[in-house]
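Okay, structure first, notes after.
With one protein chain removed, the remaining protein chains of the complex are shown where they sit.
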Amino acid sequence: MSDILELLVSAASSGCIYGLVALSYLVMIRPTGIINFAVGEWAAVGLFAAFFLLTNRWLPLPYALALIAAVAFTGLIGWGTQRIAVRPLVEKGAPILGPILALLGMLAIFRESISLIFGPDPHNLPAPFGLRQVSLGPFAGTPRDFFIIGCTAAVFVGVWLFFERTVWGKAFEAVALNRKAAALMGINLRRVTVAAFVGGAAIAGFAGVLYSLTAPRDFLMGLPLAVQGFSALVVGGVGRVEGAILGGMILALAEQLTARYADQIGIPSGMSLGVPFLLMIVFLLARPTGLLRPKEAAA
Amino acid sequence: MSAPPLLSARGLTKRFGGLVAVDGVDFDVFAGEILGLIGPNGAGKTTTFNLIAGAFAPTSGTLDFEGKPIHGLGPHEVAGRGIMRTFQHNMPFAGMSLIDNVLVGCHRRMQSGLAALVMGSRRAAAEEEKARRRAAELIGFVGLGDVADTPVVNLSFGQGRLLEVARGLAGEPRLMLFDEPAAGLTPAEAERLSDIIRGIAKRGIAVLLIEHDMRFLLPLAERVIVLNFGRKIADGTPDAIRRDPAVVEAYLGEASTIGAGEEAARA
Amino acid sequence: MLELKGVSGGYGAANVLADVSLSVGKGESVALLGPNGAGKSTLMAAITGTLVRRGGGILLEGRDLAPLASHDIVDAGVALVPEGRQIFAPMSVRDNLRLGAIRLGARPGHSLEERYAFVFELFPRLKERAGQRGGTLSGGEQQMLAIGRALMSAPRLLLLDEPFLGLAPLIVVEIRRALAALQESGLTILLVEQKIDVALAMTRRAYVMIKGRIALHEESGALARRGDLANLYFALAAKAE
Partner (left out) sequence: MTRAAPWLAAAAAMIAVAFLLKDFGYYSDQYRKLMLWVALALGFNFLFGIAGQVAFSHFAFYGIGAYAVVILTFKAGLPLGVAVVLGLALCAVLAIAVGIAATRLEGFYLALATMAFAQLFLVVLTEGGAVTGGAGGIANYRLPALELGGRRFTLTGPYYTSLIALVLLATFFVFWRLDRSYFGRACRAIRDNPEAAAAMGVDVARTKIVVFTVTSVLAGAAGMAYAFVDNIVNPPVFGLENVFLLLFMVIIGGSGRHAGAVVGAILLYMLPYVLTPLIGHHQALVFGIVMVAAMLFRPDGLVGVYDRLRARYGRGAA
């Protein structure tokens, strides 16, 4: 029983990271329709920026401040990415595939730049807390797991409040629902695109920072994380913030259950790596809207 | 018109959720005639058009083409039976030359298998040769001969419309559907298109037009069907339609009675 | 107040508008009539700067709107009630209205509360249904919402594109009453209509647009009395070009 509860905590913490990456996609897809596979590289940017800020000798920053600065820096990178690879194409009236492909080019640029600057070795952030086991009620896990879960919960609540409670969140939603009507309200479409990319990048950067707490990561970490995050999004549904975290949790749980128990039914435990792809294929074919349908479909 | 109709619709109905877009419409289209389909905004013209073209299946009712049912077939199957169309907002294949666009229209006449295409069988070559001759002839027919090899992105809007006509004709249709063919054309271009449509009907091909521009449609059409709120309210010659009080009412609302009153007073 | 000088434009390669000139005086109500496909909605899109190429001059009290983005045009005091209502269906009535007021900061002298109060007074039904999703309203209520949403930006010029399309006669009466109240308050209105009777009854002057051109311009009353209206509408009498 405690075994299961421990698995739940560790699944929840990796589910949080998938959920954050899924959220990063979602924030950009909703108003612009652009699927940006460079989110994984953004996560790497966040991680390596945090690593740099925490380990350099010239500018020693307190831990929390370094993380915040790294996330802000990733947001800035998001703005630059948008400015270079998205806005010129959108304003030229290129089909949506144009920015998606240009962003694949950006992906290569980010990845190689990181490898150029930081080398091919894996890095991880110094752990903020010890690695001892702690218990929270019946749940046992490392402080790291609870830190990840807490931070993710905060981000999701924040983003959820933004969409549900602020007029700018409503404006995002309005652009997603009906671009032309949104423009008639006076919503600045260009500014919404910028906000989506800056916000998406910051969320991805934060996911990267948290991701590095669980294990050392190298410059190649981006694409696998991007694919897993996208699987989470497909499972949870592209329409709603809650879908991203739900998808992330389901995905992580399925992965960890396979890793732990597949051996017992004769499947190599490494097959758990295939779980996201299997889930993605199943959901694409059987339920392309994901578990949570967007509100317009429910209305 | 004693010949059996080429296309006949009976009780054609299409519902979208609670909305009845087309409501039990009956009509016939005969070979070689030019038939107009008109009606105010929301009357169900476009839905009717899409039902014929196979964009969606009717909720109930039948569509028979050359005596065989076509309702429920997909767009490519409808085209395969010999019903070709043009689009209101031109829909050329933007990455291809004019002649290649028209050649796509020949698709339903192409029979060779992939192996024959790769091996370059004599039959495949002959088929291709025939299609090319036909495409060239049709491009000449619509008067685009001098731009046949031009990428279509370089064509004007009016030329794009003519391309759609040639592309549709390339499929050797028995029925040609036009979705607001005059929309966006200059008066001179519209004039030319009228002549071309008459030429098409002379070849024995039935022509069905949705059109808002009455100056274009009324002199061209031999018969006009009027829809309002999804129902057929009139079916007759352009002259009869113009005088039909139900039609005038549908278009003008109560203002027609003001006008009619004035007319009556003057008479 | 609004003056169009030789406006041309359209979507992509199609040129829908050809040399359109018209004017709307301050506090005046003007109708823009014409059959389907004449280019009326395209003209509205040109004025509001949405998804249309534009040429010529679009002057609002002498200021050219043509180079402006749509949000700047809202700031200038122009609001459009688009054809087909285009409300944000999954959002509540209040959220729809709130979005209409998103540029209100650029309109000095107006507050959000004042705008809500104004719209709710004009359409009490919207107040009753403030928490309801827009998509669950009846067609007439949705139209009220679309008009109310446009009014939230405190416009000086209200453009209405086919506001009565597909509505039951009773609702038409109710919306007409609200629009009449707006006219009395001095709001400038440009009304696009397919049905002539309503449009002529509500306005002082009317333009008739055919195939992207202004074919006729007359006082609404005089137009209503013309005997050849039916023929005109079939575009046989209008040889304006």
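All chains are identified by letter, namely A, B and C, in their written order; residue positions are counted from 1 within each chain.
Throughout what follows, a contact is a pair of C-beta atoms (placed from the backbone, for glycine too) under 8 Å apart; a residue touches a chain by one contact, two chains touch by 3 or more.
Values in this document were obtained by computation on a predicted structure and should not be read as measured data.
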Visible chains in contact with the missing one: A, B
Selected residue (touches chain absent from view) among B:124, B:185 or B:224: B:124
Touch criterion as defined above, residue of A:60, A:150, A:216 or A:268 at the omitted chain: A:268
Residue ranges of chain A at the interface with the undisplayed chain: 35, 84-85, 88-89, 94, 96-98, 100-102, 104-113, 115-116, 223, 227, 230-231, 234, 268, 270-271, 273-274, 276-278, 280-281, 284-285, 288
Chain not shown, touching residues in chain B: 53, 74-76, 79-80, 84-85, 87, 91-96, 100-101, 103-108, 110, 112, 114, 117-118, 120, 124, 127-128, 131, 167-168, 171
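The working rule: only the chains that are shown with their structure count from here on.
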Any chain that touches chain C and chain A: none
Longest centre-to-centre distance from chain A, chain (CA-based): B
Between chain C and chain A, distance of the C-alpha-averaged centres to the nearest whole Å: 43
Whole-Å gap separating chain B and chain C, where each centre is the average of the chain's CA atoms: 33
Centre-to-centre distance between chain B and chain A (centres being mean Cα positions), rounded to whole Å: 49
Complex interface listing, chain A residues touching chain C: 167, 170-171, 173-174, 177-178, 180-188, 294-296, 298-299
In the complex with chain A, residue positions of chain C that touch it: 48-51, 69-71, 73-75, 79-80, 82, 86-91, 95, 98-100, 102-103, 133, 135-136, 149-150, 153
Chain C residues touching chain B - in the complex, by the definition given at the top: 10-16, 35-38, 162, 165-166, 194-198, 200, 211, 224-231, 233-236, 241
